[in-house]
Each structure stands twice: as C-alpha cells, then as structure tokens.
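Apart from one protein chain that is not included, each protein chain of the complex appears where it belongs.
Naming follows writing order (A, B and C), and every chain is counted from residue 1.
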Amino acid sequence: MFTTTEWPRFTDCDGLGHVSNTILPVWFEEARTPLFKICNPSLKLETWNLILKRVEYELFHQIWHNQKVTIETELEQIGTTSMVVTQRAYQNDHLVASGRTVLIFFDYNTQKPSPIPGTVRGQLEPHIAEPTP
Amino acid sequence: MFTTTEWPRFTDCDGLGHVSNTILPVWFEEARTPLFKICNPSLKLETWNLILKRVEYELFHQIWHNQKVTIETELEQIGTTSMVVTQRAYQNDHLVASGRTVLIFFDYNTQKPSPIPGTVRGQLEPHIAEPTP
Amino acid sequence: MFTTTEWPRFTDCDGLGHVSNTILPVWFEEARTPLFKICNPSLKLETWNLILKRVEYELFHQIWHNQKVTIETELEQIGTTSMVVTQRAYQNDHLVASGRTVLIFFDYNTQKPSPIPGTVRGQLEPHIAEPTP
Partner (left out) sequence: MFTTTEWPRFTDCDGLGHVSNTILPVWFEEARTPLFKICNPSLKLETWNLILKRVEYELFHQIWHNQKVTIETELEQIGTTSMVVTQRAYQNDHLVASGRTVLIFFDYNTQKPSPIPGTVRGQLEPHIAEPTP
C-alpha cells in the first residue's frame, strides 16, 4: 500500500466553500504516481504506457482547504493488459472519499492495449490488497 | 433528455496531448446545469441544495481539444432524497465517454439530506430515461 | 478585433463564491485561439509555434458563474519574434478584467525563438489596435 499526501489548493474549492468533487480524480491520479513509476520508471511522457479506462469515486464527508489529505493506494487486481486501483482519502482522521480506477497498458504508437510486461507485473503484485474479511 | 455542448479548453489537455480524464467530471457537472435549475431555479450558491455522493465515468476514445463535445444528460431514477444522472459525451459523432452520478438533496444549514420537494420531483420526472430494451 | 465568449464553469469559482482570479489566464488563452489559428492553422500540437513569455491582468469587478463573459482580443504590437496581445473581459456590460500577454514565436525542435514568417505577419497586422487618443 502506498501512502501519499495532497495539500488542497485554494482553487480546488468551489463556490460552496468545500473542495470540489471534481478534484478527487486529480488527487487520486497524483497518488498513483508510485504505480506510474513501476510501469514507466522515468515518468517521461514520451514513454508513457498507461491510459485510463474507468473511474469511480464516492464522497463521505465534505473536504476543506488548508488541511492535509492523506491518500492510500493499492491494487485490487492485475489482468492481462489492465489493473484495478483502489484508493482512500482521509482528512482529519475521517475517510472522506474512496476511489476505484481501471488503467490499461497502452501503446501510444499503435494506439492499442498491450500486455503488462512480466517484470512490471512482478513489481506490481506485492501491492495487491489483501481481501478484506 | 438535455443536450448541451462543451468546448475543450487548451488547459483541459494533459501532457499526453489529449483531454485529461479528470475534465470529464467538470464537463458532466456543467452539463447537469439544466437539472440544477430545476432544483434551485436562481442557481445562487446561497440556496444551493444538492451535494454530490458518487461519480462513475468510462472513456471509450481519446478526446481532443478544439473540437466540440456534445453531452446528453438524463435521469436514471429519483429516490426520496437522491437522484441518479446518466450522461454521454460525443465528439465527432463518436461516443467518447459515459458517466453516472448520484446527487443528494442536501440542506447546507443542517448539513443533512432532505427530501426532494414534490414540485421539484414533478419537474424532474419527465427527464427519466426510457429503459433501454 | 476578435470577440469571443466564455461560459464560467462551476469549478471556475473559488471558495469566496466568485470566479477565481486564476481563471482569467485560462479564458484569455482560449480567447487567443483566432490568433493561434493565424500562426498555426491546423491548431495541431505537433506544429505549435508559440510560447508564452509574460502575462499581466487586472480585475475591476468580481465575476460570477452562470453569466456569460465576452472577451475582446487585439494586438498591441508585433516585433521580430514576438507579439503583444491586449484583451478585455466583460460580464453584464461591465468591464470586469483586462489582460496583456507577450507571446514568442518558438521552434520547439531547436527550443529557440524564431522570426515571425512574412505571411503570418501579414495576417496579424490588420488586428493591431488603433492607438487610443
């Protein structure tokens, strides 16, 4: 499990005075950086090899600016060309949001999904979450 | 069904040269404006009466800047305090993304969900989608 | 003079309930699209030939969401490798903001400024503003 932090920006709030729901996918994307590094160690755009297929997120509490947000990121499963990431965001010890994202290994030259290489798979597997009982 | 258009901004693209997936919730939020007007006719923030509970979206094609996006918005169901909105985004006649959002009627003074008023419900119901066969 | 319109997004507001000042550079960038088209007719990123050097903007009124913004864009001057753009944003017949941007013709391959081609210059010149008396 990867644990990272986000600091809400003033502009992340909307007119209702809380953090806009639309920022959750941005934060969750940032929190997937450790996974991006496994897939594309240089993080260079020219060698980027993932594309996003599906996003789900749910909000449990309003989120406020100027208070740190902690995000936990782990894998739910790894397929042939895809992986499912689950994430949880906490602020002030409350679970404020959860997310689930499907990412596809993608060859931007051929514009097609590509199988996850064995070495990458080997580094991803330790981050698969234990099933909750 | 409501049909609205979005024009991708240059800043809606990310470093991969396509529109960032994280913009979909922003566009879908804009495209829900006709529903917001039914719930809160003045659209004023002081009388805002909705809060977002859950978002799902899926991407079918890369989306490019400088080409119009058309969004269709309809209701899937209306509950006691919540409604489920389904949306589809098209660019160049392709379905590029779909979304599903759960919104809750919310009293920002008491910080609690509140029942959908009958008159609002009456105006929302005609926008419930026909079940697809 | 080019006149374009922007529709403030819900997420363009910040926690103070007005449009965030940080959106002005985004809108002004969108409103420079007619100039971008003169410089790079396809608007394709691969042939993009401008880089931003300097931005100034001033705010005269708070700007509200859900009310159209009209932006006027014209040129102040054209140099050997650069041009200066001036812009004004109106909402509800009020001048709400003005902006001034310095753009440089830029060769992303050599990473160096490049002279404005004569044919581009010829198409830009008619958009230089008359000096105000």
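Criterion: a contact is a pair of C-beta atoms (placed from the backbone, for glycine too) under 8 Å apart; a residue touches a chain by one contact, two chains touch by 3 or more.
Model, not experiment: these values are computed from the prediction.
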>> Touch partners of the unshown chain, restricted to the chains that are shown, please.
In response: A, B, C
> Of the listed residues B:Arg32, B:His65 or B:Arg88, which contacts the missing chain in the full complex?
Replying inline: B:His65
> Pick from A:Thr3, A:Thr47, A:Asn66 or A:Asn92: which residue touches the chain that isn't shown?
Replying inline: A:Asn66
> So that we can see where the missing chain sits, which residues of chain A does it touch?
Replying inline: 7, 9-11, 13, 17, 26, 29-30, 33, 43, 45, 65-66
> Going by the touch rule given at the top, which residues of chain B touch the chain that is not shown?
Replying inline: 10-11, 13-15, 17-18, 20, 22, 65
> Taking the full complex into account, what residues of chain C touch the chain not shown?
Replying inline: 15-16, 21-22, 24-26, 29, 45, 48, 51-59, 62, 108
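The criterion applied here is as follows: only the chains that are shown with their structure count from here on.
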>> Closest chain to the protein's overall Cα mean, using per-chain Cα means, please.
In response: B
> How many degrees of rotation map chain B onto its copy chain C on CA atoms, rounded to the nearest 5?
Replying inline: 180
> Centre to centre, by mean C-alpha position, how many angstrom separate chain A and chain C?
Replying inline: 34
> Distance from the CA centroid of chain B to that of chain C, rounded to the nearest Å?
Replying inline: 29
> Which residue numbers or ranges of chain B touch two or more of the other chains?
Replying inline: 26, 29, 45
